[in-house]
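I'd like to ask some things about the structure below.
All protein chains but one are shown at their positions in the complex.
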Amino acid sequence: MINDITLGQYFPGDSVIHRADPRMKLIIAFIMIGAVFAASSLISFAFLALVVVLLIFISKISPLVVLKGMKPVLFILFFTAFIQVFLTRTGTLIAEWWIFKIYSDGLMMAFKMMCRIALLVASTSLLLSYTTSPIALTDGIEGLLSPLKKLGLNTHDFAMMMSIAMRFIPTIIEETDKIMSAQKARGTDFSSGGLIKRAKAMIPIFVPLLASEIRRADELSCAMICRCYRGGEGRTKLKELKITSNDVILLLVCIGILALVITANILTTHFGLPI
Amino acid sequence: MPLSLENVSYIYGERTPFEHRALNDLNLTFKDGMITGLMGHTGSGKSTAAQMLNGLLCPTKGRVLLDGCDINESKKSRYEAKFKVGLVFQYPEYQLFKESVWEDIAYGPRNMKLSEDEVKKRVNEAAEFVGLTRQMLGKSPFELSGGQKRRAAIAGIIAMKPRFLVLDEPAAGLDPAGRDDILSQICQYKNSENSSVIIISHSMEDMAKYCDEIAVMDDGALCMYGTPDDVFSQSKRLKNAGLNVPQITELMEKLYNCGIDVSANVYTVEDAAEQLIKLYGKV
Partner (left out) sequence: MDIIKIKDLSFSYKDGEDKLIPVLKNIDMSVKEGEFVAVLGHNGSGKSTLAKLINMILTEESGEFTGELSVCGKIITDDITEDEIYELRRHIGMVHQNPDNQIVATTVEEDVAFGPENLGIPREEIRKRVDEALEDVGMTEYMHHAPHRLSGGQKQRVAIAGIIAMQPEVIIFDESTAMLDPHGRREVMKTIKELNKLGKTILLITHYMDEAAEADRIIVLNDGEIYKEGTPQEIFSDAEALRRVRLDVPQVTELFTLLKEAGLPIQNIPTTTDGGAELLKNLFVQKGGR
């Protein structure tokens, strides 16, 4: 049952974003990351926030899910904000207590930093983890890496390994769970004692798990050979990645946003516009 | 003293999109000194129920009582329940990990903090019960054959001398003779140690042969309970609970449906033969 939770990242759907070519989504995600780091003025952040709202709207992913996705980065979010607030010593002094001094610039930078992290997490998870199945993601990575083939790198093997790993994550989690229960039934105590004792309690899990995975790998490779697998050469694919007009539009929109963000930056920093 | 589940409910992944109710107000008592068979189709909750019995899972609602005490009362009682109720999982051979079979069987007893002499005694006894030779005990568990590994894993639980021994499909994947060997060894163990045994299995033929009482689960609750005769003579109810009936019962049912005057509530070859011979004499 734990496997449901760990792989609960992907929300199947049929939106424009779900259907987009994974390679394109990866590229767009990189552009978005670039845009988020390039953004420095409030207006550019507003642009990006608008994009995230649009992404939520188009992909039909619940905003609550996106907010929940922030949970793991919450600590980083507040920690960086805290550092920004107390270490920045420019602008007007707003408040002072003991050795802590809060300046207006500090508040502003903290706010921007929080925006940056939140936008980064929201946009990449909306584009990738929430709307792209792990297998499509590996296909996308393989596709993007394919120029490296000319350099003699075996991108097919890499992609096959990734996709087998994805396939077996839930199976192995289940297996670990089973072995843990079986050892607990023999009196293994995982929850008490010091660090060394706890580490020692892991041996009854790791040894059988390792033995089991070696056997699994053996059987799987045998099954693959039986199904005439012999590497990427001469192999066709049921699902070939295809770039559609839809993808091109998405890409253009994204480049447009990046351009807008950069323009906004130039306007604020070089021409001294107020925002 | 009996081991009982009292109004036990259990929900997997509560408050997630994958919430699943595995046990639904289950009431079930396993009597002392008996071999009780626990049956049910895959997903009926029988494996979840088994993990309740030794405190591996804690009921969402309800109590698990051993000697009238709630095993989940304290952390300590929950831990100790593992030694009073020994649980052998399905395909237990995958849990072996020590450098020798002997050491692996000794793992449980050592966790009980028994004296070294007592551990030694118990390991040797348990190995004898499951038919492992001295020579096998010195080997690495990974050198044994599939069937021998299974025996070693069962011995690892038997060596803890649990009052209740719970086995989930102990004969799965074994050939006919292997099945009989393991099941009759479990019977022998029960008789000589005066302990109680709970066997989870899909095989009605095996259950009919070895169990004193049968409990049938469906949908996370108890749906039938009684002696093998009581339970297996109700083939319709068994089928409704998603269970396979023995080949013999299936055959008699087919005859009954053709309009031949036989009872479909037969599950042994001898009873069916008797009925058919009698009927043939009458026609």
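Should a chain be cited, it is by its letter among A and B, assigned in written order, with residues numbered from 1 in that chain.
Just so we're on the same page, contacts are C-beta pairs under 8 Å (C-beta built on N, C-alpha and C of every residue); 3 or more make two chains touch, one makes a residue touch a chain.
Note that the structure is predicted; figures quoted are calculated from it, not measured.
A.B. asks: Indicate each shown chain that the hidden chain touches within the full complex.
C.D. replies: The chain that is not shown is in contact with A, B.
A.B. asks: Going by the contact rule already stated, which one of A:15, A:133 or A:265 would touch the omitted chain in the full complex?
C.D. replies: Result: among the candidates, A:133 touches the missing chain.
A.B. asks: Just the residue numbers, please: which parts of subunit B touch the chain that's not shown?
C.D. replies: Touching the chain left out of view, subunit B contributes residues 41-42, 145-147, 172-178, 202, 205, 242-244, 246-248, 250-251, 254-255, 258, 260, 269-270, 272-273, 276-277, 279-280, 283.
A.B. asks: Residues on subunit A that touch the omitted chain in the whole complex?
C.D. replies: Per the touch rule, subunit A residues meeting the hidden chain are 3, 133-135, 163-164, 166-167, 170-171, 174, 216, 219-220, 222-230, 234-240.
The rule we apply is simple: only the chains that are shown with their structure count from here on.
A.B. asks: Mind pulling up the subunit A residues that touch subunit B in the complex?
C.D. replies: On the subunit A side, the touching residues are 1, 4-5, 8, 178-179, 181-189, 203-204, 207-208, 211-212.
A.B. asks: For subunit B, which residues are in contact with subunit A within the complex?
C.D. replies: Residues 12-13, 16-18, 20, 51, 54, 56, 79, 82-83, 86-87, 89, 92, 94-97, 107-108, 111-112, 142, 156-157, 160.
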